[in-house]
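Missing here: one protein chain of the complex. Every other protein chain is in place.
Lettered A, B and C in written order, each chain numbered from 1.
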Amino acid sequence: MISLTHEPINYQALTESVRSPNSGAVVLFLGTVRELTGGRRTVALDYEGYPAMAEAKLAELEAEACLRWPIDRVGIIHRLGHLELGDISVAVAVSCPHREQAFEAGKFLIDELKVRVPIWKKENWDDGSTEWVHPGGEMSKPE
Amino acid sequence: MISLTHEPINYQALTESVRSPNSGAVVLFLGTVRELTGGRRTVALDYEGYPAMAEAKLAELEAEACLRWPIDRVGIIHRLGHLELGDISVAVAVSCPHREQAFEAGKFLIDELKVRVPIWKKENWDDGSTEWVHPGGEMSKPE
Amino acid sequence: MLTVKLFAKARDLVGSPTVQLAWSDGQVVAHLKQVLGEQYPALVPLIPRLFVAVNNDYAADSTAISQADEVACFPPVSGG
Partner (left out) sequence: MLTVKLFAKARDLVGSPTVQLAWSDGQVVAHLKQVLGEQYPALVPLIPRLFVAVNNDYAADSTAISQADEVACFPPVSGG
């Protein structure tokens, strides 16, 4: 279950969608809007995506994770649009027979999502300014 | 928030209890009753605890994790009693500023819970037999 | 007398959630294990893997126990 949404993320439904008696472990990761970054104060974030490619890249990530770990089920939802402090921007849920696998797969999915899936956030700082976040300065192609 | 319960675990309430604008990352781990273990088929598990010591050890784990990672909030619930296939036996939620910290702290908490907190499970196999699970054969004191 | 709580397989082997033992304050955990094995032969196979907790903390074989302490014996834990 992979999706982009402009609505608040229902992470309980996502978590339920990956639970099964074949799995002893479920790991859920939530990314939430944090107030302080390097001493600056955020009041909101705006997320923009390139939906068709983002969904293709999320599906690619799911397929890669399933080759590396004995994954039962995966669910990923990314929110787009205007998010306030504390709101959930992304939820990744994964179920596996054993917990080490679920932690590793969950971490892989969010780590790779952040370097590969075409979604961008714009900071709304408390001084009224806004700024696109474009991490690193790498010129290499993410793979 | 640390507790033992005989009721189904409300992991959404647990997760909400650790969310905050100080944290950009929440990791939730759920342990669930898996059907197959080493080729044998489980129909149910019975969990028994030593409540006073279990709560003391969970509080000790929370304190240790808070020394090692910049943790915002921790929540741990362990269920006791009779659990059916797919039921949630344990939920661990942790929030941190950044995701690496939240994954590491979450994994530490469930790993240490499993070696240190006095709770035991009894397998109910599909042939009608039951068996206490006492992993390892270590004679050393868990630390 | 010392009251000792038993859990999981230890309780099943003894057939009771608590036992009472003659005890002199200052006797140690190793002595407790020996006395348990003498009075409850069914426990003997488990004793090499038995943990003893004193006042809600794991205790070493050399830890002294007094009758006022809360004492529990149990096999390796398997929660989670």
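The rule is short, and it goes like this: a contact is a pair of C-beta atoms (placed from the backbone, for glycine too) under 8 Å apart; a residue touches a chain by one contact, two chains touch by 3 or more.
Note that this is a predicted model, so its numbers are computed, not measured.
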| remark: Only these shown chains touch the missing one, namely A
| request: Using the definition of touch stated at the top, determine which of A:Val43, A:Ala56 or A:Leu85 touches the missing chain. | output: A:Ala56
| request: Write the list of chain A residues that the hidden chain touches. | output: 31, 47-50, 52-54, 56-57, 78, 89-90, 110, 113-122, 132-139, 141-143
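Throughout what follows, only the chains that are shown with their structure count from here on.
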| task | Mind checking the centre-to-centre distance between chain B and chain C? Centres are C-alpha means, answer in whole Å. | result | 25
